[in-house]
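Here the structure is laid out as structure tokens; the discussion comes afterwards.
Now for subunit A:
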Amino acid sequence: ETLKFAFQGALNQLDPYSLNETFTLSALGNVYEGLTRRNENLEIEPSLAESWEVVEPNRWRFHLREGVKFHNGNDFTAEDVAFSVERLHGEGSDLAKRVGSDVKVEIVDDHTVDFVLAGPNPILHYEWDTWYIMDKEWTEANDAVAITSASDTTPNYAALHANGTGPFKLVSHEPGVKTVYEKYDGWWDEATHNLDGVEFTPIGSDATRVAALLSGELDMVYPIPVQDVKRVNDNAGTMAMTGPELRTIFLGMDQMRDELIYSDVKGKNPFKDVRVRKAFYQAIDIEGIKRKIMRDLSTPSAIMISPFLFAKSGDFERLPYDPDAAKALLTEAGYADGFSVGMDCPNDRYVNDEAICQAVASMLARIGIKVDLNAQPKAKYFAKVLASGGFDTSFYLLGWTPGSFDSWNILDNLIQCRDEAGKGGAFNLGGYCSAEVDALADKILVENDPDKRDALIAEAYTLSNNDVAHIPLHQQGLAWGVAEGVELAQRADNQFHFRFVTKN
Partner candidate 1 sequence: MFGFAIRRLLQAMIVMLVVALLAFTLFRFVGDPVNQMVGIETSIEEREALRERLGLNDPIPVQFFRFVTDAARFDFGTSYQFRQPVSDLFAKRIPATLELSFMSALFALVVGIPMGIYAGLNREAALSKLFLSVSLVGISLPTFFIGILLIFLFSVTLQWLPSFGRGEVVEVGSWWTTGFLTISGLKALVLPSITLGLYQMTLIMRLIRAEMLEVIRTDYIKFARARGLPDRIVNFRHALKNTMVPVITITGLQLGSIIAFATITETVFQWPGMGLMFLQAVQNVDIPIMAAYLLLTAFLFVAINFIVDILYFVIDPRLRIGRA
Partner candidate 2 sequence: MSVLDIHDLKVEFPGRKSTFVAVEGVTLKLEAGKVLGVVGESGAGKSTVGNAVIGLLQEPGRVAEGEIFLHGQRIDNLPDKEKRLMRGRRIGMIFQDPLTSLDPLQTVESQLVETIRTHMPFNAKEARTRAIELIDAVGIPDPAERIKQYPHQFSGGMRQRVVIALALCAEPELVIADEPTTALDVSIQAQILELMKKLCEERNVAMLVITHDMGVIADITDHVAVMYQGKLVEYGETKQVLGAPNHPYTQSLISAVPRPDVRINRFPVVNYIEKAGVPTKHIDISTHWLGQSRNYEKANGALLSIKDLEMRFETHGSIIPSRRRYFHAVKKVSFDIQEGETFGLVGESGSGKSTIARLVTGLYHPSGGSILFAGQELTSLKDRKQVLAMRRQMQMIFQDPFSSLNARMRVRDIIAEPIKFHKLASSNSEVHQIVADLLDHVGLGAAAGQKFPHEFSGGQRQRISIARALATRPRFLICDEPTSALDVSIQAQILNLLKDLQEELGLTMLFISHDLAVIRQMCNRIGVMRHGELCEVSDCDALFDTPQHDYTRQLLGLMPSLDLLSRDKLQAV
């Protein structure tokens, strides 16, 4: 059987280290494998490593699977792992943080590798399911050791070809047009799928993508717009698979500058006042957004992480939707007549991102805040609001999935203090800063006891929630369209792996 599927974005190139982006990693995850992998429920499983243990607090030992062969027939050995770490740290790598730069690799024997750390790190291997192991000989033979950089005039061999150990081989790849995979007969694991091949086409336009599914041309498309879920379900021969996604969508406010860039308030920054932030929070009718914009395909969230990734998330509650209270808070803060503020929003990144921003704008209008919405494609949006753009925003919408599926990633990236240049919480665009939270984060990083760790994390969230550091909105839902007869696993991290597919 051949599976034909489409995704909204393109698989631009095949080098597994050059782009840290969910879809690219997911697509390459069918060809390449990491030392670990995650199953349907996102639990970590052995993959190229059969098992591992922390032999000393700072030394992790990985026992590699024997008899594994790359698609070109080469054997998989410890050499390849060491090589992959080296390459991962090479210039132009986008995934260098997968293995910290202070981590040393020691080859014990052909199938045993030690990782020596500078300090304890309980979550060392959490993101290793997307750190793919490459074949040393193949890479060197094809002169692909250096990771592609845009200034190179000849393309990196690894950007156009792939040689992994995974369940599928790459047959052909035309970036932006079509990618063809074929079943790898020599895979070490037992195949639970029944596919002979897979054909991937990127289809950017939502309507066209849905049409292609409805007309029976494709077996699977994702994502499908939430509004089309019903249509896909009603259509004979197709159905929509929905489920929660790990990504948390939230609003952020510039609390760092002394005067907002985009506002009619001059000389001071209203967002420095927690009452204003709280007013914004309470003005938002999250249920309305859930029902009307997300069509119930979202989970309103009280904290910045998905409940699936944090055991104590049930302890938190959202501030109630209460425009009157919001108005009162504003008045109290001295903005009885409201003020205007510019809002930055992507329009092709998250599910219904622009519609959410518009809805937020009209909700805020009710408490007297005039929002000037600037919604633009993600490339332009990120260029503006991220560090490289000088955090050029006053009020923004952002989504975040912690790559390690762990709260420390959130604290580190989104909540920790940062300086003007972005040192510290690099994606803490609003520049929220609390010494107490930062201190907690440091403790969390090195805490090996899971229960204590969770308690510390809960404390950090409570502190930042009290400060209304951000306004968490919801975890958006996943919606995949599947043709009848196709069964697959929908992982909450929005990765699509062919090994879970059966088609008849």
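The working rule: a contact is a pair of C-beta atoms (placed from the backbone, for glycine too) under 8 Å apart; a residue touches a chain by one contact, two chains touch by 3 or more; residues count from 1.
Behind the choice of candidates: all candidates are chains of the complex that A comes from, given by their letters.
Note that the structure is a prediction, hence the values are computed from the model and not measured.
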Touch-positive candidate for subunit A in this complex, from 1 or 2: 1
Complex contact set, residues of subunit A against candidate 1: 6, 10, 12-13, 15, 18-21, 92, 94-95, 97, 148-156, 159-160, 174-178, 201-205, 207-209, 211-212, 214-217, 348, 377-380, 382-383, 386-389, 421-422, 426-427
